[in-house]
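For this view, one protein chain was removed and the others were kept in their places.
After this line comes subunit A, so read on.
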Amino acid sequence: MMASSYNAKEDDGHHPGASGPGGAAANSKKPDNTAFKQQRLPAWQPILTAGTVLPAFFVIGLIFIPIGIGLYVTSNNIKEFEIDYTGIDMSSPCFNCSQNFSWNSTTPCKCYLPFSLDQPFESNVFMYYGLSNFYQNHRRYVKSRDDSQLNGDSSSLKSPSKECEPYRESSDKKPIAPCGAIANSMFNDTLVLYYIDPNGTRTEIPLVDKGIAWWTDKHVKFRNPGGSNANLTASFQGTSKPVNWNKPVYELSTDPENNGFINEDFIVWMRTAALPTFRKLYRIIQRKNSMTPTLPQGDYTLEVTYNYPVRSFEGRKRMILSTISWMGGKNPFLGIAYITVGSVCFFLGVVLLIIHHKHGNRSSADIPN
């Protein structure tokens, strides 16, 4: 995109024959005649000229606009459904649950949210829970974990890192596993999705809870203490469950491949979000076959087991259903940004072209000497 030229090697002005690098007298102080020392290294010398800058603008514009359109269209084609079930409004089915929440309640509070999809969701559908105003990126929160413990290190299991304070030891002086504020605040609502047939029957949609975490997290970063085949209950002997949890970590799931520290819900939660509003993958609704849509158009009910309090800090809880594309989930931002930048480039190109035509001869005018 820039004009370039390689400068020619110049003669260094000294008697060339008498003083080659080797030809000089042995103890002469004459500096070596190397391109490096004489600052004559051949070089590419780009400069900004109309011939390079203007085309660059147009080319950027011409590349960016199609990319932007492509991104935008793709993003628009992604189907997404979002429902807020925090229960702020009196009318919300979860209002009662959110009002009556207490940490000590043993009976789970359930609420049912009916919704309908206007369009069928093809292909795999991903179910997310979204939280707002939840500062998972707060410094004290982010560091409140012990990676060694989560990696199955037995000494860290017994004495977690100081970073986990105040969730390091339980009140009876037992080490907490997993320790720290992140683990302690793990999202524990249970979401179940029902499809309401037009004839009124409720069928539970199978939700897959495996394959929602990164492979590296599941297989490298998180490991249960005592190896993969050990008895988890025994391995976690002598530790205490996190304060807010109802059950210990080794009872998160019945599937031994998905239990303990390598429980994927846990792993997903432990990957803290960058921003205070975030969504996390909860379940995958796998496509049954290519003939029927994964989620057909129609009515649904979301059953929420309301365990997770967010109203105290004005948080929000959402359930999101979304399909994906090559560019990930729905996000019109990139598409719009590309289209904007591309247009701006093009416009600037035109403006600069005009300016160049009017005033461009100034720089090439003769230099007074």
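For the reader, a short list of remarks on this structure follows.
The rule we apply is simple: a residue touches a chain if its C-beta (ideal position, glycine included) is under 8 Å from a C-beta of that chain, and two chains touch if they have at least 3 such contacts; residues count from 1.
Operating definition for what follows: contacts and distances are computed from a predicted model.
Think of the chain that is not pictured: of "Response regulatory domain-containing protein", "Phospholipid-transporting ATPase", "Trafficking protein particle complex subunit 13" or "Protein YIF1", UniProt labels it "Phospholipid-transporting ATPase". When the full complex is taken into account, the listed residue touching the unshown chain is A:Asp147, out of A:Asp84, A:Asp147, A:Glu169 or A:Glu251.
Of the candidate positions A:Pro31, A:Pro114, A:Pro206 or A:Gly238, contact with the hidden chain is made by A:Pro31. Although one chain is hidden here, its contacts on subunit A can still be listed: residues 3, 5-8, 10, 12-14, 19, 28-33, 37-39, 41-50, 53, 56, 60, 64, 67, 71, 124, 126, 128, 130, 133-142, 144, 147-148, 151, 153, 161-162, 165-166, 181, 184-185, 212-217, 220-221, 268, 271-281, 284, 309, 312-314, 322, 324-331, 333-334, 337-338, 341, 344-345, 348, 352, 355-356, 359-360, 362-365, 367-369.
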